[in-house]
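One protein chain omitted, others in place.
This part shows chain A:
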Amino acid sequence: MPPRKRRQDSDGLEKPKPPAKTARKKSDKQPSKKAAQVAPGEALVMLGDGAEQRLQWFDKYQDKSEEHPTPTIGPEGLEQMCSDVGIPIDGLEILIVAWQMEAKRMGFFTLEEWQHGMGKLGAFSKSSLKASLLPFQKIHESAQQANLRDLYKFAFDFAKESHQRTLPVEMGKVALQVPIRIAQPLMDANDTAHAPAIGLWKLILPAERFPLMGMFLDYLESKEPVKVITRDQWMQFLDFIRAVKPNLDGYEEDGAWPGLLDDFVAWKRADAEQ
């Protein structure tokens, strides 16, 4: 349907839409066929079970305007989808979806990413998506979870501006209150979306579960020691939270922690002494 149509549009070809029901039977062949027919960038789209359903589902939210070179769901479509599925637009769930999709750009899902991520999740409808997210609910139950690291790592690249190396700590004071909005990203002058580190941290490592996180956020907000978070600081913080206890046991001065974390510990200790 429309997705195909759009692709053909972009190819400048007008072809009859393939019937949706046959698509499933032909699923084996379709990838190559599609690859041949369709824009080169989509050659990797995998159509497994439910691919066609996902395609239709995608279509429902797709941004039909002409501005995207490839089929893409834009911010409005995403917001719609979130409310349909019943998940918050600024919650961890949608970040997990984006992570599964390996989405490149905040606020936008391309068809390729959609198929990849939803395929991995085994989701092809709002109800199956909701079900598929259930196992992830406990992802931050413990900092030791293996896939938490993946998600955490992904979040950094996902949230930062693509041409930047670092993640801003916060976007003005507004972002301090409002956690990040994956679906409705903050847009800057260059129309690129990004999220502040603080919001992202609150989402992935909630302070209720990680007391150190809360302290660290206090530190960042009250002392404003830095304006941006580097990749190393970001990744090391997860290790830090894993290695160091909330009472700071397990922290070693010469433990090669980033200076920011050393300063944080010094601040916390001075604080505790008073």
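Rule of thumb we're sticking to: contacts are C-beta pairs under 8 Å (C-beta built on N, C-alpha and C of every residue); 3 or more make two chains touch, one makes a residue touch a chain; residues count from 1.
One rule holds in what follows: contacts and distances are computed from a predicted model.
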Missing subunit (named according to UniProt) among the choices "N-acetyltransferase", "Protein SDA1", "Cullin family profile domain-containing protein" or "Ribonuclease H2 subunit B": "Cullin family profile domain-containing protein"
Missing-partner contacts on chain A, residue numbers: 165-166, 230-233, 235-236, 239, 254-256, 258-259, 262
